[in-house]
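Here the complex is missing one protein chain, while the rest keep their positions.
Labels run A, B, C, D and E following the written order; every chain starts at residue 1.
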Amino acid sequence: MLHQLLERVNKTMGFETARAHCDIPCKIYDPITAQLATLSVLRFLDLINELEQKESLSLADQALFIRLVNDKEKHAAKVKDEVRIIWGDFIKQPQIEAQPDIHALVHNIMMAASAGKQNVSREKGESLLSLVNQFAKHFWTFKGVDTYQAVCPYPPSEKLVYPLLKQD
Amino acid sequence: MLHQLLERVNKTMGFETARAHCDIPCKIYDPITAQLATLSVLRFLDLINELEQKESLSLADQALFIRLVNDKEKHAAKVKDEVRIIWGDFIKQPQIEAQPDIHALVHNIMMAASAGKQNVSREKGESLLSLVNQFAKHFWTFKGVDTYQAVCPYPPSEKLVYPLLKQD
Amino acid sequence: MLHQLLERVNKTMGFETARAHCDIPCKIYDPITAQLATLSVLRFLDLINELEQKESLSLADQALFIRLVNDKEKHAAKVKDEVRIIWGDFIKQPQIEAQPDIHALVHNIMMAASAGKQNVSREKGESLLSLVNQFAKHFWTFKGVDTYQAVCPYPPSEKLVYPLLKQD
Amino acid sequence: MLHQLLERVNKTMGFETARAHCDIPCKIYDPITAQLATLSVLRFLDLINELEQKESLSLADQALFIRLVNDKEKHAAKVKDEVRIIWGDFIKQPQIEAQPDIHALVHNIMMAASAGKQNVSREKGESLLSLVNQFAKHFWTFKGVDTYQAVCPYPPSEKLVYPLLKQD
Amino acid sequence: MLHQLLERVNKTMGFETARAHCDIPCKIYDPITAQLATLSVLRFLDLINELEQKESLSLADQALFIRLVNDKEKHAAKVKDEVRIIWGDFIKQPQIEAQPDIHALVHNIMMAASAGKQNVSREKGESLLSLVNQFAKHFWTFKGVDTYQAVCPYPPSEKLVYPLLKQD
Partner (left out) sequence: MLHQLLERVNKTMGFETARAHCDIPCKIYDPITAQLATLSVLRFLDLINELEQKESLSLADQALFIRLVNDKEKHAAKVKDEVRIIWGDFIKQPQIEAQPDIHALVHNIMMAASAGKQNVSREKGESLLSLVNQFAKHFWTFKGVDTYQAVCPYPPSEKLVYPLLKQD
């Protein structure tokens, strides 16, 4: 620490330049975490709807229902957090200019995730996934990475937008 | 639960209308939590700068420095969360139409809070507070509540935007 | 770090005095966060009681009931945390002497918040609010700040104790 | 759920009596968690003081110092939480009458845990442990369980108050 | 920090040796936290089963049921975390050689804790407790500390494995 010494150094190299090249949390942004959380919301909606098909619910079914509602809640909140992080930390002026409706898209994701919390209908989960995939597509375009669509290799077997990476 | 019964009821009253009047987390939005977190960021910046004035730092000072950096981080993150909640849950089409730059303001708060994390200069905290106060002003306007400015009754003794409430 | 140097400094300025003027988490105490959390408990109780009025509950209603119970739980816990922080960090010997029943008041808040968790009757929430408002009043008195009562500008439209600040 | 049915039942058995025999979080209170967290605070203080003995600190030492300060912080906070839970949930009128200074003891623990956060001297950790052990002793007395003292079977090898259980 | 100086010191003392004697989180491992969390799972199962005995459930009973399911979930997760910490941080090559099935035991605990989350039958909790007690016994054997069994001094009054400490 020793500020006498530091002050001298700071004067010569300058504070802002010293910081400019590194900016944690640091550039490892990937929309896959938001996409996975969205799939979970959809999956919990499916399981809730399976319960709804039953004629009556045992105490264990009801405990499962509670757990499904809770986990749906947590994952919808995670969607919001993960999207907000990329939006707030990665998206700056150039990205906004390239895609001026990015703010509205993110805001729609927030509202769709709330709808996913508040409802038990599958449609709400599907709308959320469609928006989050759209966000992923924009993200990879901002990064100059092409994308492809594929069915995710687990339930609920929905299509996700993935980055097209060069096999090594 | 007993779905035979429920189905009958659902058919008559309709699901969406049943949900419309209540929407948790439920309408107790208040920008004061974001404002308090912003004040904390500013306060930690002030205390960091007090440390900077010292000629050298004892081990206890250094431990304090670590704690200040950590707490600054946590409160800047809280600013983001609290503003995002109001933006995502309370602000809908009518508010966006009344204040079309609300998305850009919220995005600026995200970036200013990141700057508050990444820097130790007081100016970054002041910019953040100015934006968060602006957000608070919009919020109370959306609610139809007048506001006033006052110096907060604790350090760092900065001006906050408060709702003007009728004394009872 | 360099302890040879530091030791010399520490000997001359003394450790305790060096720390005395700053004590993080640092003096930005405000009972409003505990008051807001209490309002949320009350609000969730109201919404639970609205559900109770229905003849039967759809699956979506039941999901809402689960979310209301969970959020009530979380906010009652928050009341405890926020009050405990002010009590443990801000209230010291002079405040205890000025208000010797402050310990009992805080303990009553803990028990009332537990009751708010364990029950679904509105009265439990009202008792909690009354205690937390009382705590807020003591707090502002300790700080030498006058207070006023006003109906909070959101549901459940209950009276809160607010600090009387000089408009700027 | 079916409220028509429930109402009838509620009328006959009464709500309060139905709830009286079970009160979650439910009676598994044990001060050992607070005692363990206190030992951790002491241990981190010891490790910080080992670092202080070094002539200079490598970058890895400094990273360790940061981690020690953080973990000390977290465990001191845990002490507060765990003691607060027992105090707020388990200690009721009969315990307060049996031990009228229990409020002051708990308040002292809060202040000692804050001191443990803010300082790097071992003495602060020792004071905290002494208070927490005293709290443990009261707790077991309230429960009608005898106690003994033993050196804990891990660093920092301090004496803890343990319940005296019948071997089976 | 001053790396010129530090580099010199690092060369003479070596980095790895400097770190070898201290390894935070630092040696205060105690299976009691996993055991207490397991008892809580069992206790919540008991309380759920008490509810099951009732002819019908009031809204307050149902809220209690939700809270019990949630707390059971949280404590089963805690069992996993606490066991994983000891397994991942304390158990190294010598312990694995002394007890080659320790990995399988820990894996069984993970599966049993999941079963405790997913079910409402007491048997699942009892199996979990038996495994966690076994883990505690291994742990104390690794440490060279004898153990004894005793009924825990709170509900659900199950037998726990405790370390046999020398009274002081």
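A few remarks follow.
Simple rule for what comes next: a residue touches a chain if its C-beta (ideal position, glycine included) is under 8 Å from a C-beta of that chain, and two chains touch if they have at least 3 such contacts.
In this text, all values refer to a predicted model and were calculated from it rather than measured experimentally.
Taking every chain of the complex into account, the chain not shown here touches A, B, D, E. Residue B:Asn70 is the one among B:Asn70, B:Gln95, B:Ser127 or B:Gln149 that touches the chain missing from this view. Within the full complex, the residue among D:Arg67, D:Arg122 or D:Lys137 touching the omitted chain is D:Arg67. Not every partner is drawn; the one left out touches subunit D at residues 1-2, 5, 59-60, 62-64, 66-67, 70. Looking at subunit A, the residues touching the absent chain are 1, 3, 5-6, 9-10, 15, 18-19, 21-22, 24-30, 32-33, 36, 39-40, 43-44, 47, 50, 54-62, 64, 67-68, 71, 140, 143, 145, 148-155, 159, 162-163, 165-168. In the full complex, the hidden chain is touched by subunit E at residues 1-4, 19, 23-24, 52, 54-57, 62, 65, 80, 84, 87-89, 91-92, 96, 103-104, 107, 110-111, 113-114, 118-119, 121.
The rule we apply is simple: only the chains that are shown with their structure count from here on.
Taking the definition of touch as given, a chain qualifies here only if it contacts subunit C and subunit D alike; those chains are B, E.
For the pair subunit A and subunit B, the CA-based superposition corresponds to a rotation of 180 degrees in steps of 5. Set side by side, C-E and D-E show the greater C-beta contact count at D-E. Listed candidates were C-D, A-B or C-E; the one reproducing the A-C interface, defined as more than half of contact pairs identical by residue number, is C-E.
Taking the mean Cα position of each chain as its centre, B sits at the greatest distance from subunit E. Separating the CA-averaged centres of subunit D and subunit E is a span of 17 Å. Once the centre of each chain is set as its mean CA position, subunit A and subunit E turn out to be 32 Å apart. In subunit A, the residues touching two or more other chains are 1-2, 52, 62, 66, 70, 118-119.
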